[in-house]
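Only one protein chain is missing from this complex, and each of the others stays in its spot.
For reference, chains read A and B in written order, and residue numbers begin at 1 within each chain.
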Amino acid sequence: MERFVQVLVDGIATGSIYAAVALALVLIFRSTGIVNFAQGEMAMFSTFVAWGLYEAGVPLGFAVLSTLVLSFLAGMAIERTLIRHFEGGEVLTLVIVTLGLFILLNGLAGWIWGFENRAFPSLFPDDAVDVVGVRLSVESLGIVAVLLGVVGLLFLLFQRTKIGLAMRAAALNPESSALVGVRVGTMLMLGWGLAAALGALAGVLVAPRLFLDVNLMGSVLIYAFAAAALGGFDSALGAVVGGWVIGVSENLAGTYVDFIGADLKILVPLGIIFVVLLVRPAGLFGTREVARA
Amino acid sequence: MTSPRVRISVICALAALAVAIPFLFGPYRVGQFTLVLVYAVAVLGLNLLVGYNGQISLGHGAFFALGAYSAALLIEKANVPHLLAVPAAGAVCFVAGYLFGIPALRLRGLYLALVTLGLAIAFPQLIKRFDGLTDGTQGLTVAQPVAPSWLGLADDQFLYLLVLAFAALMFLGAWNLVRGQLGRAITAVRDAEIPAATLGVDLGATKTRVFAVSAAYAGVGGALYVFAIGFVAPEAFTLTLSFAFLAAIVVGGLATISGAVFGALFIEFVPVYASDVNDALTGVIYGGVLIAFMWLLPEGAAGLLHRVRGLMARHRDRREWASEEKDLTPEGGAA
Partner (left out) sequence: MSLLEVEGLHAAYGPVRVLQGLDFSVEQGRKAAVLGPNGAGKTTILRALSGMVNARGRVEFDGQSLVGKPTAEIARRGVAHVPEGRGTFGSLTVEENLRLGAYVRSDGEEVRKDLHQVYGWFPRLGERQGQAAGSLSGGEQQMLAVARALMLRPRLLMLDEPSLGIAPIIGKELFRALGEICDEHGMTVLLVEQNAGLALDFADHAYVLESGRIALSGEADQIKGDDDVRRSYMGY
């Protein structure tokens, strides 16, 4: 029983990381209407930057915070300089552009930091606590707490602030937004900035568990896609729930179902994507019009 | 546009050039060009789906792999003659594409992209899983077609010409398809689904058929890949390959037949040259070139050529009109 709870909590922790990336995807999908295939590589790049700062002697917490800020700025810059040019155009063009960005960032990270893997320190102590008689790792609990905190902040931003309202409006109806004086372009930039920061956060949370190398976020991205598909690409709540469901089922399957080995594990989220999109394309919480052919 | 006579002479010239290649270059180069032909066939299939029919697939590499493995297994384990393995691989992929298409094509753009992305990632894993059949990560060595002695050609030259023959057939097929009834239905679906439906085009059936045809082309390409390389392993068919095919059609030019060749040249040679320039920067150069193409040349290389031809034709027409005018009105005066 204790084992089960541990696996469950661990799954929620991993799921929280997927949820963070899924939230980033949803943010961009809602504002710019595209799926950012480069989200994972952007996060990986940010994680390397954090590592670089840490190696240079900056205390970990500060390095992570600075990375979040830098990622925010970088996300804004990418929207303004690259994506802006293609907005409103063909979907396929944007797919290629984000794929191109994927390849470019992957190569750039490899060029700057090399292709070997390295260790990344955890933000949390390597410890365990007793919760209701079950020993749970501090790291897992910490990750879940961070995600909940982030979700809370995002909620406050979008539901209780003027600028959050403007961002929602710009995503819903750019023309009407302009008519009330909202600078839609700026709102899009903010959306991309936030998404980039979210991705960076996911990166620094997941890096201690896997190795930090250029392929760090490769499979995480797939899991995040599955989470977003499950939750509904235009639903933030869906991204979180989806992430947790995927994280938990991945962990449960890995622990209790024998025939799913290490390399077949990726088939779990892929299978989920396939089934969800076939049975209920809008996902659990998404709006129906978005996905129907 | 350009007159049919000019068109035909250009095509003949290009065909002659294509046939001449194995005699102009050494074996390594010829091998590269053989791969270009292989990729061109696959890219052509993807272009039918994406360019002409407006659907996004990130999973083309999976069908390519399916075709390659089908051909490999048929040749190595079932002793099927090489020439038969090609259409067989195509048929297998046609069926697979059809079956996959039926449910998948109910999805809109990005969601279809996601599902096909899943397919592209899953397939190599599946290959590894069923290693009893596929020899998993080790890979499978396949006997390549050997030049019959009476032709007096080297193996690489024969291989190139054999692949060229198949490729030419596939291109002819595509050209025919696009101009025929199915072709019109395909483009009608891309341009406007609702009007197409009211005109009697069966959307679902058309889309599924195109998906199946496009998969079949990938399958044939995969089989030809086996001819060219003589070895299959899961690592050769990763997600990168699907990306490459997609890049090829946009670089080459959507909804163009000739674009497939440009695209294939791009994906075969750019990574090689990129790694010549700087090994570590390959990704940067490849990704950068992709983005640059989208920014500067969204219609692809074929589109650019099209525009240039258009400009030249208009220029020539204008001069013709002007000279006609002069004939009719002795007082002179251009338009």
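Things worth noting here:
Simple rule for what comes next: contacts are C-beta pairs under 8 Å (C-beta built on N, C-alpha and C of every residue); 3 or more make two chains touch, one makes a residue touch a chain.
These numbers were taken from a predicted model, which means no experiment stands behind them.
The chain that is not displayed touches the following shown chains in the complete assembly: A. Of A:184, A:228 or A:266, it is A:184 that touches the chain left out of the display. If you put the missing chain back, the residues of chain A touching it would be 162, 165-166, 168-169, 172-173, 175-184.
Operating definition for what follows: only the chains that are shown with their structure count from here on.
If each chain is reduced to the centroid of its CA atoms, chain A and chain B end up 34 Å from each other.
Residues of chain B that touch chain A in their complex: 50, 56, 58, 103-115, 117-118, 121-122, 125-126, 128-129, 243, 246-247, 250, 254, 278, 280-288, 290-291, 294-295, 298. For chain A in complex with chain B, the residues that touch the partner chain are 34-35, 82, 85-86, 90-93, 95-97, 99-108, 110-111, 222, 225, 229, 233, 263-264, 266-267, 270, 273-274, 277-278, 281, 290-293.
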